[in-house]
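Worksheet: the structure to be examined is printed underneath.
Certain chains of the assembly are absent from this excerpt, and the rest are unmoved.
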Amino acid sequence: MILLSHFDAFGEDRENSTEILLSTFKTRNNVQVVKLPTVFRKSGEILIKEIEKTKPSAVVMLGQAGGRTAVTPEKVAINIMDARIKDNEGNKPCDEPVVEGGPTAYFSTLPVREITEKLRKNGIPAAISYTAGTFVCNSLFYQIMHYLSENDLSIRAGFIHFPYLHRQVAERPQIPSMGLIEMQRAMEIILEVVEAKL
Amino acid sequence: MILLSHFDAFGEDRENSTEILLSTFKTRNNVQVVKLPTVFRKSGEILIKEIEKTKPSAVVMLGQAGGRTAVTPEKVAINIMDARIKDNEGNKPCDEPVVEGGPTAYFSTLPVREITEKLRKNGIPAAISYTAGTFVCNSLFYQIMHYLSENDLSIRAGFIHFPYLHRQVAERPQIPSMGLIEMQRAMEIILEVVEAKL
Amino acid sequence: MILLSHFDAFGEDRENSTEILLSTFKTRNNVQVVKLPTVFRKSGEILIKEIEKTKPSAVVMLGQAGGRTAVTPEKVAINIMDARIKDNEGNKPCDEPVVEGGPTAYFSTLPVREITEKLRKNGIPAAISYTAGTFVCNSLFYQIMHYLSENDLSIRAGFIHFPYLHRQVAERPQIPSMGLIEMQRAMEIILEVVEAKL
């Protein structure tokens, strides 16, 4: 079973593209969907509990990267929090480590190159990203990679950012966005590539 | 009947998003689709012949504006050609008028404000554009507006730019693009607004 | 004598790059500098009075185009006002003509091609722009071109947009900007090209 996580809406947005995207994947075979609050540390704690409970073979965390033009599998999670806006519980950490004393960074253990290439071959704009930012997305990503490493769990895990959906920026038309159908197709492809590795 | 025009592929692209978009509108009631070569002046001459032959109640010209993030109804056509790349017959005019002695510019007679607002309300990123560029799109737009004006024809006409489709930039993932479903939905809305004005 | 105009600060900015730029040109030979309020119509009325009073041989209007990366001589002024934000007296016109019954557009009578090429040869990023927007800049540009046309005055006139200065976006570092020295050098070059035409 693959555990998929998404966030709730944050900042000035009323929706999160990854929540809308995963709503149609809840009933898919071999997949379990978890909704996480856009809150530093708490999001990771909830997902770790879910991992312990469900024993997935892989964890694919999703997040919305407003302004990006493509589906971007993240290569690396770094041990720092630097928030430009408050998270959904009012936290705004600056230059704090995600895990005190943890290593500087972890690489994704998802096949990010293969995912990216297969997405492109299927007509979906995609690129490996080398920064997941320093907000809750990166923090969650780091927490999970650290937990798996500390507990010697050989579960593939990683984070993938998705753009805004078109409808989210209809009134802010200079911001890039993506169609829902293409995002859903991208998600299917991501699952196929990850499943083939299990 | 509404006459819809699109261009063929140009520059380094192998497809034109407006050709793909209109391929599903060829059999729609009350609509006729014309494919135009991306060639200065010739594109306008072909469309003028088509107008004379089919006597449409409105002319909606479409073009691909690679790099834009939204559907952009054009407000104004200007009497100048300034090409950065060659058109499909090798022409590369610089600082030449579209029509020698013609007025500086024409405004679209499509309801660009209403189209834009209805697109946005339906979740499609859209914005009025105040420049159709200085390549073949603007030139065609100017030729048609000039022809209608010179011949005192009260046919509504205008130009609408569409972004790249996602699949066109799959390997150039930093360029913004749009989903085909959303483009088709946009086209339906545009037709509804134009038809309501006839 | 060349009449140079700039605007005061508007929107959320506390400075206007063109005001800072022209502050060092006030004492230059053969040049006169006018500061205009960022107010629809009033800015044009003030500049027209100044033209009548000073009888310049050319009018070069400057404006700040926040977000642009280059010096951009404007090719065309269009007869429409469409404000996204209020001007400095609270006006926010939408789809109104600058001059009721005026022609759709006027082309600049400055040598925009020559200015652009000479700027580039001198290491200044520059490009001809085919839209001066629909805010006060375009409106002023249109008013002046219309006044000169209606009164058969053969005074060369046009509008040139400048980017933000670096210091204006120090805290908004993702917005493009330009160095003051390069802007001043650009202004010298613009004056040289315009003076050579008189």
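Here the chain labels run A, B and C in written order, and each chain numbers its own residues starting at 1.
Here, a contact is a pair of C-beta atoms (placed from the backbone, for glycine too) under 8 Å apart; a residue touches a chain by one contact, two chains touch by 3 or more.
What you see is a predicted model; the values in this text were computed from it and never measured.
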* Given 3 visible subunits, total identical subunits the whole complex contains -> 4
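As a convention for this text, only the chains that are shown with their structure count from here on.
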* To do: Report the topology of the inter-chain touch graph, choosing from line, ring, star, complete and other.
  => line
* So if I superpose subunit A on subunit B by CA, what angle comes out, to the nearest 5°? -> 180
* At the subunit B/subunit C interface, shared numbers over all numbers used: above half (same) or below half (different)? -> same
* **Length of the line joining the C-alpha centres of subunit A and subunit C, rounded to whole Å** => 46
* Structure fact -> subunit B to subunit C, mean C-alpha position gap in Å, rounds to 30
* To do: Would you give the residues of subunit C that are in contact with at least 2 other chains, written as numbers and ranges?
  => none
* Flag every residue of subunit A that touches subunit B in the complex, lowest number first. => 69-70, 72, 119-127, 166-167, 169-182
* Tell me, which parts of subunit B touch subunit C in their complex? -> 75-76, 78, 80, 82, 95, 103-107, 113, 128, 130-131, 133-134
